[in-house]
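Before anything else, here's the structure in question.
One protein chain is absent from this view; the other protein chains keep their places.
To keep things simple, chains are lettered A, B and C as they appear, and every chain counts its residues starting from 1.
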Amino acid sequence: MSSVWFILLLPLFGFLVLSVGSPLPKRAVAVLGPGVVGVAFTAAIVMFFWDYGRHGVTRDAVAYTWIVSGHFVVNFGALIDPLATVMCLIVTGVGFLILLYSVGYMSEDVDFRRFFCYMDLFVFAMLVLVLSDSYLFLLVGWAGVGLTSYLLIGFWYERPAAVAAARQALVVNVIGDWGMMVALFILFLHFHTLQYVPIFKHVPAVLGYDGSTVRIVTLLLLVGAVAKSAQLPLHVWLPNAMEGPTPVSALIHAATMVTAGVYLIARSYPLFHSAPFTQSVVIIIGTCGAFFAATCALANNDIKRVLAYSTMSQIAYMFVGVGAASYASGIFHLTTHAYFKACLFMGAGAVMHALHDNVDIRRMGGLKATMPVTFWCFLIATMAISGVPLLSGFFSKDEIVGSVYLQAQHVGWLWIIWIMLALTAGLTALYMFRLLFMVFLGQERDPELALHAHDPPLVMRLPMMILAVLAVIGGYLAFPGAPNWIGNWLRHSFERFSPVAPAEPATQWASVIIVILTVALGIFAAYRIYYQRRPAPEQVGATAPAIYRLFLNRWYVDGLYDRAVVRPIIVLGLFLSTVVERFVINGLVEGSAAALRDSSRDMRRVQSGYVRNYALSILLGAVLVVGYYVFRR
Amino acid sequence: MTIHLTAADYGAVLPIMIVLGGALCLLLTDAFVKVHETEIATGISLATLLLAFAASAHLWAVNAGPAFPQGAGAMITGDRFGQFFNFALLLSSALAILIAPPYIRTSHFDAGEFLSLILFATAGMMLMAASLNLMVIFLSIELLSLALYILSGFDRNRPRSQEAGFKYFLLSSFASAFLIYGMALIYGATGSTNLIRIVNVLGGHAGTVASTHTVLSSPFVLIGIALMAVGFAFKLSIVPFHMWTPDVYQGAPTPVTAFMSVATKAAVFPAFLRVFNLALGAESHRWFGILWALAIVTMIVGNVLALSQSSMKRLLAYSGIAHAGYVLVAMSANNRLGATAVAFYFIVYAFMNIGAFALVLVLESRGEAGDEIATYRGLFARSPLLAVATGVFMFSLAGFPPTAGFFAKYYAFAAAVQAGHTELAIIGVITSVISLGYYLRVVVLMFMQPVEAGAEQVRAGPLSDFMLTASVAGLFVVGLVPWFYNLAVQAVQSFFHFTT
Amino acid sequence: MLTLGIAPVPGMANELGFPPLLTILLFLPATAGLLLLLLPSRPRPEGGYSWFPVKCLAQTAALATFGLSVYFLVEFHLGNLGRSSHWAIQFPEHGTWLPSLGISYFLGVDGLNVWLVPLCTGVMAVAIFAACLMINRRAKAFLALMLIAETGMLGVFLSWNLFLFYVFWELMLVPAYFLVGVWGEGRRIQATTKFVIYTIFGSFIMLVAIFYLYATTPGHNLDFPALLAHPPSTSAQTWLFLAFLLALGIKAALFPFHSWAPDTYVEAPVPATVLIASVMGKTATFAIVRFALPLFPHAANQFSGLLSILAILGILYGATMALVQIDIKRVLAYSSISHMNLILLGIFALNQQGLDGSILQMVNHGVIMAGLFIMVAIVYARSGTRRLDEMSGLAKAFPVMGGFLLLLFLAAMDLPGLGSFAGEFTILVGVFLSNAWFATIAALVTILAAWYMVRWFQGIVHGPVGEQAPEPTADASDEAWTVYEFPVRRQRLTKDLRWIEMAMIVPLAAVVIWLGVIPKPFTDRTAPTVAAVAGVLRSGAHGSGSAAGTVALQPKRMKLVVQVDNGVDSSQPSQQMPCIWLPNLAKTKPSLPGRLTKRITTRLTHQMTHGSCQ
Partner (left out) sequence: MTPDASSYLIISAILFTLGTVGVLVRRDPLIIFMCIELMLNSVNLTFVAFSHYLSSADGLIFVFMIMTVAAAEVVVGLALIVSIFRTREDIDVDQLDEMHG
């Protein structure tokens, strides 16, 4: 039991020490920063095996009572179940690797300490998020990771682009927090608690099946999930978030934080399970997001942004998975995605390191020769994400597409979803291999830039290679046909509160084959266009310039938000401050004062100074007074 | 009517006699003393006032009960109510005299003459506070007025002073005519000028006469009430009988203004109370409406007009008009709390209003244009004591706790609400908010504006310093220590003894 | 002589106890302030004055007051008193003043003010520290006024007699008037005049309501228990409540009565801004909970909807305004208005969570605003400007300052995990329970808050490290230079946050974090009293204006207890509550060693009637 507190407090300890320890030498920071996460990872493994031996027993450990106000009682506690354990392992494990990588990546930065300080804080917040036993502390962690995301996107605060991106990320994330908060209020209203267990136990009894309340709650939770996971329509911040250091992109904006939305839906599955409408919404959002992000990735020329869109696209797959009630497959894809996407970002980071922080893929090319290790890792990860058979992405993605295929047998419109997912799988292969070809193969486009290109040092190489290995073997946790290990493990979580346990679907071979075919097609197309240049990419773009521009400009969503939301609010603020505040609210106050002064000035004229006028006034007064008595009686 | 004069009768007039004696004594010294005339005259007058105060306090101690010597035939009374107002009157007189000497010197006044006139006026006022008969009221009102006419025009070399004296004289005589005409009509209706008799006839709280109804329906009584109200209202500067006030206050020598601004009202209000709340108390439904309207108009006009003044004395004149309105609110409540509030008000008002004039006076004694508010810029740097004291007076006039001005206003408005006239209290507090506009303007100038380069330090002199310190202390003590309020309660108890 | 409306318990009528610790607490600052004025100012040979002794005395007094106020926090009785909730007045000190007018000297501590008193003393200690650091012109008078204002505010928190409350309510205004008007900036005079006249306007209307209560309450008693026992008629409650709300709403910057606030906050010198924004605003929200709600429960229920709508408008309005301001102090001013309206919204929810959260948020807001405004001065000392468009990238040169700025910025945007979130969330839970739409819309402010605060924070510390604002020219007419005062500056600080500056921020930051991590000790103390208030309000909602019934007195040695309807279980309508005579209250906590106080021990039980207690 104490191990969970150990896991939780270690990163916090690291954060605290680093935040106040300005005289710490760089070496100490380099040990302490990743070290605490590494130890936490070890503790998580211990916890995992401890629980694994007991077949995933669920434990709810309450640390202390946070607040008591009437019947509003909230405890701070940890819920340790398979889902939390898996998340905990990913966060600490992948986190440790990325922190290790950062030691190399950030070694030149003057704010070395600050970086690890934020990163440790992030790990802490993420652990609070996944370990919490109540929605309230889920929200605490939720906002905590949003905060650290903000801090790390804006890490290089002297760059205006980074500052703007950080601001955008924060505000969009808070929109999600709002949805979560309101959802929490509704849950509290009906359940008088915010702890998971009592809520989940009574969902059908209190809210019923597909009632409007549960629909609203889940939709509001979905707002939070969508904002955090950068899904449509709150996705705009994620590509911009690439302004942060690359390890940040790897850890926060690929492996862990952005997948918190998936975790939320999976965690709240008793609620979502009672709200089929919301599940449909999740599927639709996921599918559209997957396709949308893939198209954007196709046209983008920024190595990190391509990866960002691919992240968005893959998380969209996870959404489809959890939306299709195939929670384990969603989490499975989350796990494998963490490996290969972190690996991809590390590769991208290595490339940027080699090319003096250049991110434009049009100026890259032929790096395979100078950076072989990076190339091979990148290649493995690219194949994994594209769904090349026998690599991890293949298994996890196919499980999701397969479950949609299975359900489409009963629900007609899911066929459209399935087709789009399969298509997107092909697109994924296309844009990922486009990236690979343009960066590592072909000839050098900017020889000057790549003059001193070389593989990164060991401290960066090692994590990359480990992740590449994981990207290969991670999928065997659920080998088709073999016992679905991860599904069985997670079932302890996902059967606990649901009367109708969602069965893990058997492998759908038809779906698998079609997806393999589209992927192959995608890779082939990428090979033709970007490696052989027959047809050249420019020609392809010229065939449909409007569509190309649409993809290049991200479907014009960013500009639309700026004009439709941001500017109107600013204009409203200006209007309020220049007109309403000045003339209405202040005007009433100061206007009445001015009116009094004016009337005072006017009344002074009556006081003429002539004594006979004064006497007249006395007489008039007397007449009035006497008249009052005489006539009123 | 047989006349028996007892020791008690003489006792009742003893304080007044002392003040009159002091005034005569001053005239004598004026004739003979040529060196240090101002100092000696000031000393004599202060000693006189102190003696009168002691006599008054003695009377207070002796006359615990209904204290009019000879039953219903009495002309004046030595009751606690009168003594309480005597305290206020003597206090205001003393405060005004304390700050007067530098001014007397700079203006080359004849100190003995000047101070004796103030004492004569004081004596008239004390007489008025003690009067139980319309005749005495008239007599005393003229006694105090005559002295004040002269005092207002005392500075013969200054046209403004002459103008003030003349205006005051003409208008006051004019208003007196209304007053006595009203008295005549009351006399005609009730057959007496004695307030106690009038109570009995009109069926005041005692309600003894059967023919109440017929008497009351007589137009004489009604018109008499109205005309007397006009006469009193003039003296109290109640709108629309207030127009002389700013001109006279501005033109009169500042010590006179300071003195009359408080003392006149402190003298007239008890008489007003005795006539209306006591003699005509049972008829409150007949006169209430008119006082109600006058109070409202007075509060509004006084406060609004003060907003745009550039002369401090005029500003304080309008402020005085507004305060008369507040006191009128308390009076029109026609209950014990109201009478208590009126009594309490004047002790407080003496401190804060005379204190407020001290600033003008000190500056004028130095030959500066002390009347111009604009010259108070950065006064704090020139004279911290003067600025702080004036600040306290302004806040007290505006009714900020914990100064006594707040308590005075509190009791006044509470009385109105207790009597069921919440609207009076509401208008009162709203006009008080308006009053902040001008009181705070003075404070802003003194404390928040930088002093002009080359401005000299201001020293007020020991007597003035004493007066300022005492007034400031008084403003805190009188409000916070319940003893003073209880004193007023006891005074009012004796007032209502007449009828219960 | 002594005529109280409810017959006083023998021995309670005029007892201050010995030593009268609350009285000492209350008057300690003002006494120190007046003493300060008597200290001579020693001119320095190089010009100006040496204020060191003055500052030492002021700081000592402020810290001593804070220490004494913590004593009451420690000694506060925290018992669960059985099924019913109790409104226990602890440490009562009662003295007669003007009994015939219902005026008494009545101090005491309960769940509503037990935290606000230390907030007041603590924040004032910090503000006085800031004043010692930042104010060098007429420092003696400045500090004296700060201390006098502290007494005024403490008086508002501690008073149990309406008149006494009112006296302190206005007393605190006068020092604030001078603090802004004399030491303020550019348009200080307009600002302070508007501030005072506007707030006084409301206060005077409230005064009329107090007159009315005096005139109508049986026995003319303005003591709180007596007033609670005799609620005014339903129709009278309406306007009395509105009169109170006008005064308190203006002071609390309830929309649309807030227009004095931005100007005052901006023009005031920073320590005075802290005083006004952090503590003085809380006196108003506190007084709503203490007086306006329980005394007029029917009207409170009647108007809660309307007032909630105003508060919501204020929340969003303030936030939108903050979004477009250029002056960093003005951003905070509008943000403060927005937050104050949130506190008010919680109060108008009229239930346990809303009230608990509001009190929690009062403390949070006080602490955070104090920190933020002090940070504004600290930033200004380094940037030489307060305009967002003129500063940029300060984090590079001043990283530690940036760190503290970050913490406070996060607290101000209600980041979960920090104190303000606990308050805000509890408030919104309460609001949601009373009206779901209100809470949903009000919660939108978190988005705007994040937006304007991040704009504020980034505008100061982030962005390219460019050239700073031009050096301000020296103003020759001023005798003492200081780096903090606006706009009189001659030189800019180039060092990162100094220890002396950190000493102000660190305690505030610690409180913010503590209240975010574990707010339970806080609500444990407020909850019983809040339950009592909520109980009164619930009974007021049942239509009958007369919520209260009899007041029973038990002259045993115990605290003063007003018992009201059980506020905990709202699901079961309380019907036919029997008259409960409380058993003697459980033992008080073992006293601290060497404790001198002998508490006044009177107990007053007050039973809500539901027809059975006639």
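In this text, a contact is a pair of C-beta atoms (placed from the backbone, for glycine too) under 8 Å apart; a residue touches a chain by one contact, two chains touch by 3 or more.
No experiment lies behind these values; they were computed from the predicted model shown.
Colleague: List the shown chains that the missing chain touches in the full complex.
Modeller: Counted over the whole complex, the chain not pictured touches A, B.
Colleague: Just to verify: which one of B:F84, B:Y187, B:F234 or B:F259 makes contact with the chain not shown?
Modeller: B:Y187
Colleague: Would you indicate which residue among B:G11, B:G82, B:P102 or B:G165 is in contact with the undisplayed chain?
Modeller: Considering the complete complex, B:G165 is the one touching the chain left out.
Colleague: Could you tell which one of B:Y149, B:F344, B:F357 or B:Y376 touches the chain left off the display?
Modeller: Residue touching the chain left out of view: B:Y149.
Colleague: For chain A, which residues touch the unseen chain?
Modeller: 604-605, 607-612, 615-616, 619
Colleague: Since one chain isn't shown, list which residues of chain B touch it in the complete complex.
Modeller: Against the left-out chain, chain B lists 134-135, 138-139, 142, 146, 149-150, 153, 156, 159-160, 162-167, 169-170, 173-174, 176-177, 180-181, 183-185, 187-188, 191-194, 246-247, 250-251, 309, 314.
Keep in mind that, in the parts below, only the chains that are shown with their structure count from here on.
Colleague: Roughly how far is chain A from chain C, going centre to centre by Cα mean, in whole Å?
Modeller: Chain centroid spacing, chain A to chain C, equals 39 Å.
Colleague: Taking each chain's centre as the mean position of its Cα atoms, how many Å separate chain B from chain C?
Modeller: 42
Colleague: Just give me the whole-number Å value for how far the CA centre of chain A lies from that of chain B.
Modeller: Chain centres of chain A and chain B, defined by C-alpha means, are spaced 78 Å apart.
Colleague: Can you list every residue of chain A that touches 2 or more other chains, as numbers and ranges?
Modeller: Touching at least two other chains: 593.
Colleague: Which chain B residues reach two or more other chains?
Modeller: In chain B, residues 437 touch at least two other chains, as defined above.
Colleague: Going by the contact rule at the top, pick out the chain B residues touching chain C in the complex.
Modeller: 337, 395, 400-402, 406, 410-411, 413-414, 416-418, 422, 425-426, 429-430, 432-433, 436-437, 440, 444, 447-450, 482, 485, 489
Colleague: How about chain C: which of its residues touch chain A in the complex?
Modeller: Against chain A, the touching part of chain C is residues 194, 197-198, 256, 258-260, 317, 320-321, 323-325, 351-353, 356-357, 393, 395-396, 399-400, 403, 406, 410, 413, 415-417, 421-422, 425-426, 428-430, 432-433, 436, 439-440, 443-444, 446-448, 450-451, 454-455, 458, 461-465, 518-520, 523-524, 527, 530-531, 534, 567-568.
Colleague: Which residues of chain A touch chain C once you look at their complex with the stated criterion?
Modeller: Chain A residues touching chain C: 19, 22, 64-72, 114, 136, 139-140, 142-144, 147, 150-151, 154, 157-160, 163, 166-167, 170-171, 174-175, 177-178, 181-182, 185-186, 188-189, 569-570, 572-574, 576-577, 581, 584-586, 589-590, 593.
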